[in-house]
Every structure is written in structure tokens, then in C-alpha cells.
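The other protein chains are all here in position, but one chain of the complex has been omitted.
Now for chain A:
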Amino acid sequence: MGKVFAFHGGIHPPENKKQSTRTPIRPVPLPKRLYLPLQQHIGMASSPVVDVGQQVLKGQLIAEPVSRISAGLHAPTSGTVVSIGPHPVPHASGLDSDCICIESDGRDQWIEHQGLGDYTRLEPAELIDHIRQCGIAGMGGAGFPTDVKLHLGDDHIVNTLIINAAECEPYITADDMLMRERADEILGGIRIISHLLKPSHVIIGVEDNKPQAIHALEAALKGCELNIDIRVVPTKYPSGGERQLIKLLTGLEVPSGGIPADIGIVCQNPGTVRAVYRAVTFGEPLISRIVTVTGDAVAQPQNLEALIGTPFGDLLDAAHVYENKLYRLVMGGPMMGVTVEHDQIPVIKTSNCIIAASIDEMPPAPPEQPCIRCGMCEQVCPAELLPQQLYWFAKGREFDKAKQHNLFDCIECGACAYVCPSSIPLVQYYRFAKSEIRTEEAEQRKSDHARARFEARQARLEREKAEKEERRKARAEEAARSQKVRKSAESSGVATEPTQDISALKTAAAVARTKLKKAQKALDAARDSGDGDIPALEAAVQAAHTSAEQAQQALEKAEGVKPTAANIDTKQLKTAAAVARTKLKKAQKALDAARDSGEGDLSALEAALKAAQASADQAQQAFEQAESGAAAGTTGPDLKQLKTAAAVARTKLKKARDALKNAEDKGLEGLDKLRATVTTLEQKAEEADKAYKDAEASAGATEAPVNQPVPVDLKALKQQVSIMRTKIKKAETALAGLEGEARSQAEQALEELRQRHAEADKAFKSAEQAQLDAAAAQGVDLKQLKIDAAMARAAVTKLERSLAKSEANDERASLEAELAAARDKAENLNTTLKQHEPA
């Protein structure tokens, strides 16, 4: 006898074992129907291999294991399979589960079977497979398939085999009786398992309340060649807990979260060992087991050898149950057992005990009182936890803390609840906390999985998008290249293409016009200053004029060819009208100035004004015609434009009024003129408003609203900006001449103007940018870009020239700034152009 160690805690509940050990084990009369649950243990449920209505023989395989941790099922007796479907099973949930129901034919006829003979000559794998085929599973606790445990020798060094015969739970005597009566079979089983695991030491752990069993084992062991120790341990619950027994017998602890094999130990239950013996020696699969039927509600508490699948009712009848006394039916022991609701639940491979308890024997628990943290639970906890703290954490749903207090090392033995003076169902709290934590973790896993999937999907979409973009770019490049080829063909004079590039022609015309203008300007400047090569310049102007005309002609020709040429360019017309108006204004101004000053050629100026008036009227007419024609022909009037016009008119009116008022207040000159202006402006504003409203009404009445986004009028914006700039300059000049209150007022006005200018500038730039962006997004409009770039270049040159000419420092500075901006813009455009132009 070796040393016996101790484990922490433990309790001594009343044993109640004597009543069921008075009579020897006897078989239960053959039941009419047997219910065999497909799942009797952790792991996978077995899969039926018989059909309803099929005849089966005793010991015939009726369901086969489907994975490594799974055990087969065999017919416990001969008969007919009457159903395969849900039936109440012995499980804490109380739910139904799939069972094979066999109706016994009463003959109990065995299938042909035989033992393996000398198993020591077989390969271990063959022997283990035989054990697996016989459906042997742990008969003590969780019903773990035994063959899995016998494989442990492969990847673990097993030096100790422990036979767990402690049977510490009160009432249960199944292992006790088995050891008393079948000690030799148990020894035979130990031999087989030792042959497979080759442990250096076998320990049988028995509690000291089973003297007869110990005696029987000692007798059987006499002369045994194996190194087997019977270790008698003190009676204390839960010494039969696997981890507690290991501590008791070896002083070692199974690491938290580990299995006994991690420290070289394998545990087996005596019933399992005996089943292994019968399977190897006689070829009998696991079809019956010893069940203790006890409790105050049965007349003859005893141990019965019952077929797996026998309903509890048959066992209770065999033990003569008092139906009226039966209050609680417990499957298993009183500490960890599960109550069952009725007696049609079948015996399974792990059913070691049925307690038919009266109400006096197992009264309902008294009402729960407040926890006073007395710590009695801590003193008895075999896992050395702090049950009182775990209780608080479970109750307060502080699951992190519960985990940190090693909740998952709780073996749910019930010792804490047993001693609790406040009758708190502690184990229930722990089960609740554990299941909550498991649910939480499962949900966490699920959401992690979902997130991973989502991220993968996003990545895929991005990739696809990038690929699409790549393809699109490739296509655009291809198109540009072909365009270039075409162009080069055109420029080389082999213009075979039937359609001419109108926009290119337009650009050419514009460029020619610009050049002409520049030349004209240069000529004017030269004339003004009186120096420079005027004839040369005149020649240049002439040349520019010719080329501009040519370009224009070419363009007109091209447009004439095109069917779209019918559309009149209203925008252009509008600009023309505006230009004409500006000219008119200028002329008017010049005339006024001349009249004021009383010098200059008045008549000439008047003539010029008239001409300007005429041309402005013409331009306006043309524009209006074109617009109305366009409106009538193709699209409705540009509502937005009209609206803007109306708003502008209103603003002008307001300004004029303000000015008028100001003037009136100050008694300035020229009131009449201002009044006239206001009146005309009023008229105009009304007109504009009316036009807008008319247009709106007609648009609303006749046309569905055009959903197309109105393109931002960049030119208009630009114009606005330049107008503002001019105004500011003017105001600045005016400001220089003013003094006193007027000056401060003017300053204010100037400030306002500057602000407006800044706003306008910003609006223009953002619009420009937006347009560029839009262009980039739609595939870059190369032509447009080219034009822009050319224009920018022209602007730069112009500025450079005027800079060279100007001398006043202030002017130079502002010009320089403008030049820098213009250069920037030109450069930007150039780079963009280069980027998009095919190499």
C-alpha cells in the first residue's frame, strides 16, 4: 500500500450505500421495448445502420460511429426495429433525442460472436479497433469512447493506469457490487488495457467504505504478474472525481485545461474495464451494465444488470417501487445526478444509479437566503476556488471576474451548495455563468468570422474595381493612340477621313483670333508709344488676320458639313452681345468724359457710339433669336440662367438704388442720370423676372424636369471674377482721390468688393477644379485640355509682354503676381495634358 495524499476540501454526506448491497446483482426481466439513444456521450452521435421493421439479433451493430470521438450501438436483445426517432433521453436538458426503438421478440438470440483468443499476438491497432467495434465507452462519467483513451499511448507516455473505483457519490454501489462479484473480470480487463498502454504502475483507488470489494480484489490479485496496487482512500466526496483521485493517489495535479494523460496518467472505470474484458474475451459488445436502483421509494433497493435501452420503469418495477411515495427520480448520484421527469427514459451506457426518492429523503431546497460570505463553500471546494466570490460575480454578471477566478475549473461537484447555510443553489449560478460566457465567446467568434468575411469581400471588390479601372485606362489609351494616328494622317495632308474634327478647327480658329488680337494690340501699343517697327507689326496683323479668317472659314466649312452645324452657338452669340454692350458702354463713357472735359472730337465719338449701339443691338437680337430658336427647337429655356439673370438684374437695381440714395443724400451731381439708370434697371429686372417666371411656368407645364446636372458656366464665373477685379482697381484709384468720411465709406465699399472678388475667385476656381475633376473622371477631354493649355500659354505670353512694357512699380508688382499665377496654371495644364496624352 502506497502513500495516500490529500486533496483540498470535500464533504461527508450521508452514504446511504448499505441498503442496495444486501442482495447480489440480478438481471432485469427482458423488457418489451428498448430505446437506444444515438448520442450517449460527448462527441458525435452514431449513425443508424438498420431500417425500421428490420429484424436484429442480440449484439448486432445497429448504429455505427461516425468520427473519432463516437461509439457504435448494438442491439441489446433480438427483436424488430420499430422506430428511429425522437424519444425522451436521460439528459439534463429534458429534451427528446433520436433513439432506435427495438421491440424484443423474447428469444434473446445472440448474433454469432467470438473472442479474440490470445490478444497479445495481435497488433495493438487491431485490438483497439475491436474494442471500438464493440461500442465500449466510459461507464462512469461522460461516456468518453474508450478506444480513444487506449490510443493515448501513441503520443503520451503513460506510466500510471488508475482504476477509479472510489465511487464517492452517496447511494451508488454499482462499482462496489461489480468488484465484489466480478473481480476476476476486472483484472482481466486491466491486463488487456495494460497490454495496450504499457504503464509501469496500475493503481486501483477504492474508498474505505467498500471492505468487501477490497477483499475480493485482493483475492483476485493474488499471484498477478502485474504491478497493481489497491489504494484505499478515506471516504470523502468527491474523491472519485478524476482529478481529485489523481491528486489522492499520486500527489500530482492535472493542469487546468489539460487531461490526465498530460501527466502520464490514464483513468478507467471498473465497469469499463470489465466491458473491455468481455469484448476481447467473448466478443460481446457493450449491451448491458450494472445499475443501482435505490431510494426510499423502492421496496427492494438493489443492483440490477440491465440492458442498455431498458426504460427506468422496468428497473423500478423490478425493485418494487412505491408509486405514491415517489417524489424525485434522480439518474446518477444525489450530488451530481440529473432528475428525470418520467420513467420511460432509458438506461444508457453511463447510467450507474437510479434514485427513487421520497419527499422526506430529498425535500425541495429551502428558500435561498442572503450570502453572508461565511466561506464554508471555500473550505469544501475540491478545486480550491472561491465559490462565494464566483457566486457574487455570476449574480452580478461580472463574467470577466468570474473567469479570472477560475470559474472554468469548477467541476460542479455540488460540495459548496451542500454546505451552504444560506441554501444558495451555487452550482446553478456557476452553470449559468459558464453558459453565458460560452454563448458570449461563441458570439464573439461568430462576429470575428463575419468581420473577416466582410473584409475579404471589401478587398475583393476593391481589387475588381482596380482591375476595371485598369481595363478602362487601357481602352482609353488605345483610343487615344488611334486618334493620334488619325490626326497625324490628317496633318500629313492625306485627309481621307470623311468627318473633320470640328473642335480642332475651332481651336485653330480661336488661336488664330487670339494671335490676331495680340498682333493688333502690339500694333496699337507701338502706334501709341510712337516707336517700334510699325510697318512690320502691320504686316503681322495682316497675316494674323488672314490666318484667322482662313481658320474661321475652315471651321465654318466643317460645321456646314456636319449635321449638328444647324445648331446655333447661343453661347457665342451671347458673349458677342455682351462684348458689343461693353463696347457700347465704353463708347458712351468716352463720350461722357469728352463732353465733361469739353475737349476731343465729340462728333466722331458720337458716331462711334451709334455704331457700337447698332452692333450691340444686332448682337443682342441675334442672340435672342438663336436662343428662342434653340428653346423652341430643342430644349426649354435655360431656367437657371434666366434665374441668375433675374437675380443679377435685381442686384444691379438694388445697387443702383443704393447709389442713387447715397447721391441724393449727399446732393451730388448727376442725380438725374442715376435716376434714369435706376428706372431702366427696374424695368430690366422686371423683364428678367418675368422671363424667368414665364420660362419656369412653361417648363413646368410642358416639359418633364431635366435631370441632367447643369454644367457650371466657367466662363461666366471667370468673367465675374475679372469684372470684380476691375471694379476693385477702379475703386482703388477712386479711393486715392477721396478724403474724410467719403474715404472711409469708399474704403468700406472697397473692402466689400474685395471680399466679393475673393468669393467669386474661389467659386471660379472650385468650378474649374470640379470641371477638371469631372473631366478626369469621365476620361479626360484631351481637346478641351489642349485648348485650355494653349490659352494659358497665351495668357502667360501676354502678361510677360505687358510686364516688359510697364514701368510703374505698383503695376509691375501686380502684373508679376498675375504672371506667376498664369504660369502656374499653364504648367499645371501642361502636366495634366502630358499625363493624359498618349506618348
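Following the convention adopted for this analysis, a residue touches a chain if its C-beta (ideal position, glycine included) is under 8 Å from a C-beta of that chain, and two chains touch if they have at least 3 such contacts; residues count from 1.
Quick note on the criterion: contacts and distances are computed from a predicted model.
*Asks:* Going by UniProt, what is the name of the one chain that was not included in the view, given "ABC transporter ATP-binding protein", "Peptide/nickel transport system permease protein", "Ion-translocating oxidoreductase complex subunit D" or "3-oxoacid CoA-transferase subunit A"?
*Replies:* Spelling it out: the chain absent from the display is recorded in UniProt as "Ion-translocating oxidoreductase complex subunit D".
*Asks:* Where the complex has a chain not shown, which of A:67, A:120, A:227 or A:428 is the residue touching it?
*Replies:* For the chain that is not drawn, the touching residue is A:428.
*Asks:* I'm checking contacts with the chain that's been left out. Which of A:400, A:658, A:751 or A:816 qualifies?
*Replies:* Considering all chains, including the one not shown, the answer is A:400.
*Asks:* So one chain is hidden, and I want to know which residue out of A:34, A:152 or A:254 touches that hidden chain in the complete assembly.
*Replies:* The single option touching the absent chain is A:254.
*Asks:* Using the touch rule from the top, list residues of chain A that touch the missing partner.
*Replies:* 7-8, 11, 13-14, 94, 170, 243, 247, 253-258, 323, 326-330, 332, 334-343, 355, 357, 362, 364-367, 369-376, 378-379, 382-386, 388-389, 398-401, 403-406, 409, 412, 414, 417-423, 425, 427-428, 431
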